[in-house]
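Missing here is one protein chain; the remaining ones are kept as they sit in the complex.
Chain IDs A, B and C follow the sequence of writing; residue 1 opens each chain.
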Amino acid sequence: MLKAIGARSVDDLFSPIPEEYRLARDLKVPRQMAESEIVDWFRERSRENGDSYATFLGAGAYYHYRPVIIDSLISRGEFLTAYTPYQAEISQGTLQAIFEFQSMICELTGMEVANASMYDGSTAAAEAVMMAVRLTGRRSVVVARSLHPEYREVLATYAHHQNLPFATSSFGDDGRLNLNELEKSITSDTACVLIQSPNFLGTIEDAAAIAEIAHKKGSMLVVSIAEAVSLGIVEPPRQADIIAMEAQSFGVPLGFGGPYCGVLATREQFVRQMPGRLAGQTTDRNGKRGFVLTLATREQHIRREKATSNICTNQALVALMVNIFMTVYGKVGLKELAKQNLAKTAYAAGQFARHTKILFQGSPRFNEFVVRTSEDPAAINSRLLGHKIVGGLPLKKFYPELGNAALWCCTELTTRSAIDTAVGLVAESERSVRAAKEEVDAEQVTR
Amino acid sequence: MLKAIGARSVDDLFSPIPEEYRLARDLKVPRQMAESEIVDWFRERSRENGDSYATFLGAGAYYHYRPVIIDSLISRGEFLTAYTPYQAEISQGTLQAIFEFQSMICELTGMEVANASMYDGSTAAAEAVMMAVRLTGRRSVVVARSLHPEYREVLATYAHHQNLPFATSSFGDDGRLNLNELEKSITSDTACVLIQSPNFLGTIEDAAAIAEIAHKKGSMLVVSIAEAVSLGIVEPPRQADIIAMEAQSFGVPLGFGGPYCGVLATREQFVRQMPGRLAGQTTDRNGKRGFVLTLATREQHIRREKATSNICTNQALVALMVNIFMTVYGKVGLKELAKQNLAKTAYAAGQFARHTKILFQGSPRFNEFVVRTSEDPAAINSRLLGHKIVGGLPLKKFYPELGNAALWCCTELTTRSAIDTAVGLVAESERSVRAAKEEVDAEQVTR
Amino acid sequence: MTRKATRHVSQNEGLIFEKSSPGKAAWKLPPLDVPEVDASALLGSAERRDLGNMPEVSEIEIIRHFTRLSTWNYAIDLGMYPLGSCTMKYNPRVNELVVRLDGLANGHPYQPEPISQGALRIIKTLSDCLIEITGMDAITLQPAAGAHGELTGLLMVRAYHQSKGAPRKKILIPDSAHGTNPATAAMVGYAVENLKSNSQGMVDVAALTAQMNEDVAALMLTNPNTLGVFEQEIHKIAEIMHAKGGLLYMDGANMNALVGKVRPGDFGVDVMHLNLHKTFSTPHGGGGPGSGPVAVKRALEPFLPRPVVLTRTDGTPACDYDRPQSVGRVRAFYGNFGMFVRALAYILANGPDGLRQTTEDAVLNANYIRKGLEGAYDLPYSTPSMHEVVFSDKLQAKKGVKTMDIAKRLIDYGFHPYTTAFPLIVPGALMIEPTESESKEEMDLFIEAMKSIAEEVEEDPQTVLDAPHSTRVSRLDETAAARKPVLRWKPQN
Partner (left out) sequence: MTRKATRHVSQNEGLIFEKSSPGKAAWKLPPLDVPEVDASALLGSAERRDLGNMPEVSEIEIIRHFTRLSTWNYAIDLGMYPLGSCTMKYNPRVNELVVRLDGLANGHPYQPEPISQGALRIIKTLSDCLIEITGMDAITLQPAAGAHGELTGLLMVRAYHQSKGAPRKKILIPDSAHGTNPATAAMVGYAVENLKSNSQGMVDVAALTAQMNEDVAALMLTNPNTLGVFEQEIHKIAEIMHAKGGLLYMDGANMNALVGKVRPGDFGVDVMHLNLHKTFSTPHGGGGPGSGPVAVKRALEPFLPRPVVLTRTDGTPACDYDRPQSVGRVRAFYGNFGMFVRALAYILANGPDGLRQTTEDAVLNANYIRKGLEGAYDLPYSTPSMHEVVFSDKLQAKKGVKTMDIAKRLIDYGFHPYTTAFPLIVPGALMIEPTESESKEEMDLFIEAMKSIAEEVEEDPQTVLDAPHSTRVSRLDETAAARKPVLRWKPQN
């Protein structure tokens, strides 16, 4: 081949690079490994990574069962190793799948249009806010404090550099957004109110009431949904203007936090301000139905600095996982699945309540709840770890005002025996704190 | 659908079955399980099954590295869920793959034709003997005692009911077939001599010499090859008339003994007596190259009781694994792979030899060798098990005359540290036996 | 032409040897952790120096090679695969997952029993399930496929008779039987005697009575038979056999019509095989592997191949080698264990209700197709169908169109053809088995296609005779292939 090109050596081909920058040594990366060594190396890492623990963690990343056919299907090279379907005639598989994905997301969220995916739930929420800013021409945001704290951080990053002021709206004793406070914080420059439901504390918000308040003030309502399985049994926020979802719960592995699948859904009238790819139906020259990427004038490759977003590569293959998951469970299965989550959670919350305090009892919840213990939950968790159980997420870091609180999550995969073990250890913790306290009290009495 | 058929109920459709036989109860099988439960159930079984032990077992089932792409490719539904390629126009994928498989087996064995697969090495050997019987018109067999004992059992089963007498030919101190004895045992009614090389004890036979003896007496030579990887560095028995292989070593999981991949290879002149499917090259109506199953007049679906065998379903998908493995390693890789096996085995045998006796030292071997210890190897093995190591196969059951012997196998996956641990334990065993003996001796002296 | 299929661009691909060139490689070995060795010194004249024309290609070339090849195949995953007698049902993907779990995939057949409990329990559980499903008393899972099961079964028949004095001489086999039945009988040293079917396509009981005598070791019966017809006089048949000391062997290829509804053990069968790759959903894989367990009544139990897996008094499973009357081994190790895992996963996924439902759906589907095609194609036997239906090409043959032509045309309509090769009692057979896996939608498309072809035969038979038209190769010359066999690639020079 060198001869065909007319080069003497491969180094000739690199002559455009100024000599002084060319690397004259080997890169200092690990030596070349055989496939068997690579597998062994990662097996070792896998073992170091809490293989085979039962988990009560949720908080934006949910452990649900993943039907086997998801990986069987997405592993087909025709899906796995294809690029973005710009050449429609040899990409109809991907395109029809996206179209179905968009359609199902619409069915589930009650929205009219949905895009092909965003990076994740956090960036989807931030992009939704930017979209509301463009749609309303207003330049500030009210954000629920019960929105996932990391989503809030991401929004802050995006907003800060765009000089987008944002106010935080707090939650009440029932875990729901404080509506009075909310109403007051919305100004004539508020582009949108951004809430999460079920929110980070597991509570289902009254989206209708919030929408009414927001709309009354000419502001939009953006709802973030981080636990997609809730849509099987929880009424979607149909009154929202934009829904920013994290669809990880639908068949996407926890995978230490990614890749996940963000999605935006909205009303038809807002579609031209929605970022992200869209598949649309059309016909070929013989009138046969087919699908193409469409409304590209929203996108960076056409509009450059005037695009709705800079997003290009999205989460296509993960969206395909989500798609297959939704197809597997479908109309009936999703409801039954959600119901099992509800039942497990109700049982767990009930058991915990016998020994300690469950916060935000007043409102409906889906599969997460906050337990307040006398002892630091981190300490309880490290004892649970010995039982190969990962306890609920300590909230001190995010909500110091809640004290010794932790966010527990149950899904259809949580076994009763894991719940009972966890409850047992929490109960023990409570007993020993109480005993210690009584001892102190007793001492004080004797003194 | 019932209405379309004109039946009132599904039970109507079962009315041809006499009422008294119809089952009026549920089958007593476990209740229907969800997919997640099935996975859990088998995970449990997997854990009970020696997950993550290092192994020194070979003896007809070898632990080699399986390149990842094997499973990626055979998992494609187009291969996995296709039937036998009788409809050639929509089965060219399977057919071309078989044709390539046959071709590569010929390259490796030095034979002229190979079939699409047999059940396994043991049945392939038995079928090869039947084939020799048909080809020679003779009706007895001489079988090497160093043929895999279970292969011998299978042959005995097949032969017994066909009244096919069979003599066993023993091995000498060098582990090779005793040629004098062999020569004497071949009669004018001997259809074939059946040997294995490398044989069950790990020794490579002198196939050329054996072929000469057999051919001189008008008998055929059938060679069983159970360790396919040996073909990378060990000269194939080109003088054989039929080679009956077990190709498991080529990318097929150990899988507790199956499914594996038998293959028959022979000379062109014998092909019409060879059982099993064959893919052949042909052309379509436009002269385009294509492949079809051919020479079907050998087979049961055409010839019925006059067929060469009753085989129908074979091991196609496993043959595809073997095919991919051969393609991955190819001309250079197979040799290098075999060399690593050789090196590991030489090292291990050398280490063992420092502490105990290696039998059959005189002859070349590939990746197995027999270690004789003072203590019962089963006892040593149970100590090894505590180190998560499975020791060599105790041979007492198959070759009681060898005493405390065990068959050890090393492949490219055997680590030096596993070898050193095993050698260490064997050395310890030898020492303690010696010490005990010395104690006894000493006691006897003192008395 | 059809709503089912169209044409699309398809990659060509040469033989792997044609893609090979020196220096390309798809393998890499870890560094050796022991000293290198000199192969010549170790092996002497046994050293191999050359690997002939083995290919040298890169990993992406291998991926593309086999991916491209795969796209030339039809498969269950692509559509209905109505091969009669083959039971091309859905192959659940969870089965492929569980069989690859480390402890099962890497289990060595000779590893010590204490660390083989998982595998043995799978074998035992599956055995128990299959015994319950068949209504038999004992079972071996050793045989590698249906035909191998037949061999095993007849070996046991032979051993049984031998134990009573003599092995007897003949096996009776209906003329509708699959080719493996007579081929097996011959392998076991029995003469085959044909048994005529009656006008309903069933065993002619009178003929059986006449042919049955003390020379007959067994009758090999497929039930439902290969016409998809249940042998209604099965009990009489069993009685006739037993009265003369003969045994009733059932070819269980068609168990998909019976599971959960009726048990062969209850209607007089003495020995039978199952095809896990048919009834129990293990994938056909382009021709195999399969698994052919053989279930027997108590009288035949002593003759089961060695070893038999049984439960110890402490509840753990173990292998019993001490079987003095055993016919011996029919295969090394335990059989096609990977298929056991899949079959058991299938049984667990179904449970008692699912298994029954499956059978009902399979029979319902066959009857739906029968109804849909009646009139368009000749139905040689009007006896009720179970899980499959057999038509003939009688109507089309008048135009010179044979079952194979119709089959080839069906390819253009996006379907895999039905079985054409047998049963021999139906000249020009179209043997159609939809299985329970097919939806009404897919079957309606099939019926539509078959009817459309019947019309084409009337209006334009040549189109059918020249089919397929939509495939990457047109009809291939099988005669030339057999006349001058080219069975391997060789370098051109």
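Heads up, the rule we're going with is that a contact is a pair of C-beta atoms (placed from the backbone, for glycine too) under 8 Å apart; a residue touches a chain by one contact, two chains touch by 3 or more.
Predicted, not measured: the structure shown is a model, and the values here were computed from it.
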item	value
Visible chains that the absent chain touches, using the contact criterion stated earlier	A, B, C
Chain not shown: contacting residue from A:T157, A:S170, A:T187 or A:S432	A:T157
Candidates A:S140, A:T190 or A:N381 - the one touching the absent chain	A:N381
Listed residues A:P165, A:G218 or A:G255, member touching the removed chain	A:G255
For chain C, residues in touch with the removed chain	3-12, 19, 24, 28, 58-61, 63-64, 67-68, 71-72, 76-79, 90, 92-93, 349, 411-412, 414, 437, 439, 441, 468, 470-472
Chain B residues touching the omitted chain (full complex)	32-37, 68-69, 72, 77, 90
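One rule holds for everything that comes next: only the chains that are shown with their structure count from here on.
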item	value
Chain located farthest away, centre of chain C as origin (C-alpha)	A
Chain centroid nearest the full-protein CA centroid	C
Centre-to-centre distance between chain B and chain A (centres being mean Cα positions), rounded to whole Å	50
Rounded Å distance between chain B and chain C, as computed from the means of their C-alpha atoms	22
Distance between chain centroids, defined by C-alpha means - chain A, chain C (Å)	47
Where chain B touches two or more other chains at once, by residue number	35, 39, 67, 72, 75-76
Overlap residues in chain C, where contacts from two or more other chains coincide	29-30, 63, 67, 94, 96-97
